[in-house]
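Other chains dropped; remaining ones untouched in position.
Note that the chains take the letters A and B in the order they are written out, and that residue 1 is the start of every chain.
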Amino acid sequence: MSGPVNVSAGRQYRAIPGPSVVPDQVLQAMHRASPNIYAGELVEMTAGLIPDLRRVARTQHHAAIYIANGHGAWEAALQNTLQPGDLVLVPSSGRFAVGWSEMADSLGIETQVLDFGTRAPWDMASIGEVLAADTDHRIKAVLGVHVDTSSSIRNDIPGLRQLLDEAGHPALLMADCIASLGCERFEMDAWGVDVMVTASQKGLMMPPGISFVFFNDKAAAARAALPRISRYWDWAPRANPEEFYQYFGGTAPTHHLYGLRAALDMIHGEGLDNVWKRHAHLAQTIWAACEAWGAVGPLRMNVADRALRSHAVTALHIGAPDGTRLRDWVEQNLGLTLGIGLGMAAPKSPEWHGFFRLGHMGHVNGQMVMGLLGGIQTGLTALEIPHGTGALEAASRVLAGR
Amino acid sequence: MSGPVNVSAGRQYRAIPGPSVVPDQVLQAMHRASPNIYAGELVEMTAGLIPDLRRVARTQHHAAIYIANGHGAWEAALQNTLQPGDLVLVPSSGRFAVGWSEMADSLGIETQVLDFGTRAPWDMASIGEVLAADTDHRIKAVLGVHVDTSSSIRNDIPGLRQLLDEAGHPALLMADCIASLGCERFEMDAWGVDVMVTASQKGLMMPPGISFVFFNDKAAAARAALPRISRYWDWAPRANPEEFYQYFGGTAPTHHLYGLRAALDMIHGEGLDNVWKRHAHLAQTIWAACEAWGAVGPLRMNVADRALRSHAVTALHIGAPDGTRLRDWVEQNLGLTLGIGLGMAAPKSPEWHGFFRLGHMGHVNGQMVMGLLGGIQTGLTALEIPHGTGALEAASRVLAGR
């Protein structure tokens, strides 16, 4: 054979774990003149976004929209419920749990991080012990990352609620669903979550730029008890605005709101249960290929137990420098971009080049996933990285329901 | 004659004081697939945005981009320089000065507001006295709104610097240029401004969603002296990032960055001095019409002295309920949206209906302004609101340079 030919020119597929692929409908909706922000279409439309956001979060409670990325939503959740000197418990199975705790730390909040590494979910017994031991209820909140985008571990949020209940502990249960909302089952009210944060650029299929905090009455009471809250982060006027600008603590994110309307229409048009099933089915398809590749050679999925894997992102290790070589090859030759590894090694360190991730969140379907897997197969082959055979057919059988 | 016919169907012109008209080039640039956020085009492009932002701000110093609206930029400026218990001085000539002081107040910062009403600029003597009297330098910063969008007064930022210098006062000089940057002369370094905040949706011609804080080394030193700063607002990593995500304290506002690139290209393509001249010329055109209308009947401009008027926004009073009637009529009949009055009366109170504003900021040219003025003339006529004659020709003569 004559060696590879560069066949990258065509539609680029960025299979990174966010920002995810933005649907044409969302981009079309955002390509418009600036609307009036005082009356008319935008003002009326915005009121209708709130119930549809709540439906995605499975909550009857309150929703606040922020012009911010997910880190901003983290801060918003903390600023509305905690004050300097408060203690929070942060069970960690990845970089983003650490990030949230660092955010709390920067606000003067004391953090107790339970570090379960980057390849295992929370150890529920350990968490239970800490809660039980906290008899004077110094812990004011437990910050739980539902799916850690770095490790692709999905943690047990309902289990965390059960631990709090068993310990009779009044701490707020706060969940980060940035990488899971709109991708896999999350039931804010049924699971007893008090505060949930998420952002626009993953399961919600939008460009980054807005994020969301959902909260229940218990969390609202915590806010009411604070001596002060920054006006920008204060969720009370955002959730119950008297004037339109209060939804956003100032000027509305006009174009993102139109995009959000289109994205919510797509999600509810498909049906949230169907959206979850789609993500689950595509995740299983991807796992089938990864497991087959891993039968021979260095590739392994970060999370061994299928029950603990995210349906939206998959973290992998293949050994340095092949992670980076593979990512580079498929991008430069096939028009396929894979995600870098995160939180597994110091950025750009030698070991860092051994990790990568796949995003499969939001606007993703069967043919896209087969393109993703076919691209990886091709990269492994071109780079002569040892791998098991039959991966694509194994994935295809899962996809076919056989 | 047969009475008016609804002729609103056509291109809508929203002559509100922000969000301003977004150029097609900006919308085109934002209509794109999600980019890779770890390497490649976006990462390279972002580095180039910073010097071009600095050129608009006329500074050699530091720039931080925030996913936030202007209120977020206000908070960012405060969070990086002040702590609870600090005192700030806020000379006010409009609603937005009050708003910034309220923001400070919500953060536990003590505020001393010098209220000069909504029709007059700062009284420089009074400010000078306060500064001179503050011999123990309790005032840590002076918050000056360059152009208050509510009153359309332009305040004297260089004069404020002079007062500080004359008093030998070390307080930081912080300027809000949300309604002026990219519209009229502002010289951050030459005028001795330590911190400047602005946002995307006015002179920068973009959808709302990102805002900016510029700061010099003195302000950076103030930050360095703080015990802690929220990670979201911390400008240090944003201005000097080691990793790309640090520019934005998390996920990048991908699509807004492409829009910003297009907007900066337009501004620097035209030349910032030319942009300022254009705004000045169009403002004079508008003033000529308003002054002619006001020769007879109730219309008056909020700012009597031409030297004190913003070049980007014009606040007017016509008496209730004619302000609202006029706004409604031109929107419903001609496709022209005027801005509501802000900060002049309680929202939706009887008196509130007497005020309105014109936005003429950013992507605005001669034919647009004549459409705006022609629309107002038509509304005045249709509603039989008394007004002076010859306004449109007077405006046209100014526009023609005659």
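Basically, a contact is a pair of C-beta atoms (placed from the backbone, for glycine too) under 8 Å apart; a residue touches a chain by one contact, two chains touch by 3 or more.
This is a predicted model, so every value here is computed, not measured.
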Key: Number of identical chains forming the whole complex, with 2 shown   = 4
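Operating definition for what follows: only the chains that are shown with their structure count from here on.
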Message = Suppose each chain is reduced to the average of its Cα coordinates; what separation in Å results between chain A and chain B?
response = 35
Remark   = Listed in rising order, the residues of chain B that touch chain A in the complex are 12, 14, 16, 18-22, 27, 30-38, 67-72, 74-75, 79, 102-103, 106-108, 199, 201, 207-210, 228-232, 234, 243, 248-256, 337, 339-340, 347
